[in-house]
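Notes follow once the structure below has been shown.
Removed: one protein chain of the complex. Kept in place: all other protein chains.
Order of writing sets the chain letters: A and B. Residues in each chain are counted from 1.
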Amino acid sequence: MGKNPEELLKTAEQEEYHHLVNRMKPKPPLAQNCMWAFVVGGLICVVGQIIMEYFISLGYSRQDAVSLESTSMIFLGALFTGLGIYDNLGAKAGAGSVVPITGFANAIVAPAMEFKREGYIFGVGAKMFSIAGPTLLFGFTASVLIGLAKLIMLYL
Amino acid sequence: MGAINKKGRQTFIFADPPCIISWASIVGPKEGEGPWSDDFDQILPDYLWGEASWEKTESKMLREAAKLALSKQGLQTSDIELMVAGDLLNQITSSNYAAREIAVPFLGLYGACSTMAESLLVAAAMVDGGYCERVLAATSSHHYSAERQYRAPVEQGVQRVPSSQWTATAAGAVILQKGGSGPRLSCATVGKVIDMGQTDAANMGAAMAPAAVDTIKAHFQETGRPHDYYDLVVTGDLAAVGLSVARELFVRVGLVPSPNFSDCGVLLYDGLQDVDSGGSGCGCSACMLTGPFLRKVAGGEMRNILLVSTGALMSPTTTFQKESIPAIAHAVAIENI
Partner (left out) sequence: MSLLMAFLVGGGLCLIGQLVMDLTKPGVSPGHILVGYITIGALLSAFGLYQPLVDIGGAGATVPLSGFGHSLAQGAIKEVAEKGWLGAFTGGISATAGGITAAIVFGYLAAVLFDPKD
């Protein structure tokens, strides 16, 4: 409100510049990225499926098998991050390596291992939650709200 | 009124142009695999160089580049009267810690990736102003310490977008002296901070291009030099995206530097090195200057160059707060006189 002519001119100039940059900026190779994301993401889930079916064959209940599968996938994600392989996969696969739970493990280990020189408590210990923290926060909050909503519905 | 050694608003003309008597460059493994491997003084075998952290390595690179530049002329650190340096890390620690070892009077600068030109400009003014006989200007950057501070952890699986740039692991040091033999720093244009409202930290070239164009335009206007005066006008780290935007902006303002206009970020790597848009970082223009450019000017292959180091002046905090990216560019003219 009440912008002076100089500010308006500046805004117009910035907008025009923004259009120029958008015209010049190379776009991500969408088809290629999507292909990689689909194939890598799909294959990671196939590994999870194999693990789950293995635990079912050992006599675990389906629900426990899912828990064991998550745990195993997290272990693998942490291991491959530690070995320095997961970031190379992520550079190619994008969301294909972020969305699976192995990507969650990667997001914990990657910042943690880099902050070792800042100490094991406030370096590794604090930094490992830089991405996992917000993720768990939103997950837990959603779960509590859903539980409370369910409670209200039970009493209605 | 009016300063006697200044033309227009921004350009310093050095009455007795300081002489670049020595220079040195140290680069990382990736930079050493690029097109200029023969021009660098030292190529590191790995990214730690025997140190415990990337930050320490970055500081060591700056320190060793400075010592190397001195030793080429048989000088000691005590022969330096002033050290002017800066880098990308918080509180410019690479420079501070290097200055602790070099132990000469020190001025720390922050100009992000524009530091090479900025430090040369300050050093030249100190020499030409008669405050110092011999001054060291230096800067460095390290890919992994910068990634860690500005972007994501190295081992996190992050997909780079095509406009993103690769922070160079490189350091450059230049020794300026009153008189002597070598290329001279004849004039310099101090840049203004320009912000065109760009917010994408993965497209810094576009944020910096207007600053580079503004400084180059001011330089030619204020010095009155023709557009084809320099054999090469080279920006610091606009990279491919920023360079093409800058070319477009030059056409609009009716000034196209000729015969050669390029960018260190584009030149530093070859096309197959997976750096997306190109190089960036303080070391990008520093190692190109102290590697190929000064050799070519000193050897007479080029008569003169205008180095325009460009810097994006944001921080991770301002990026999170969704502030736009202010940018700056400083120009220094290096010629055989």
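Simple rule for what comes next: contacts are C-beta pairs under 8 Å (C-beta built on N, C-alpha and C of every residue); 3 or more make two chains touch, one makes a residue touch a chain.
The model shown is predicted, which means the values in this text are computed figures rather than measured ones.
Interface note: of B:Tyr47, B:Trp166 or B:Tyr229, the residue touching the hidden chain in the full complex is B:Tyr47.
Screening A:Thr11, A:Ser61 or A:Ser143 for touch with the missing chain picks out A:Ser143. What subunit A contributes to its contact with the hidden chain is residues 28, 30, 33-34, 36-46, 48-53, 66-71, 73-75, 78-79, 81-84, 90, 93-96, 98-105, 107-110, 112-114, 116, 120, 124-125, 128, 131-132, 134-136, 138-140, 142-144, 146-151, 154. By the touch rule set out above, subunit B reaches the unshown chain at residues 29, 46-48, 144, 152-159, 161, 199-203.
Following the convention adopted for this analysis, only the chains that are shown with their structure count from here on.
Put simply, the C-alpha centre of subunit A and that of subunit B have 36 angstrom between them. By the touch criterion stated above, subunit B contacts subunit A in their complex at residues 52-53, 148, 152-163, 196-198, 203, 206, 210, 241, 244-245, 248-249, 277. Only residues 13-15, 17-18, 20-21, 24-29, 33, 81-82, 84, 86-95, 97-98, 103, 106-107, 109-111, 113-114, 117 of subunit A touch subunit B when the two sit together in their complex.
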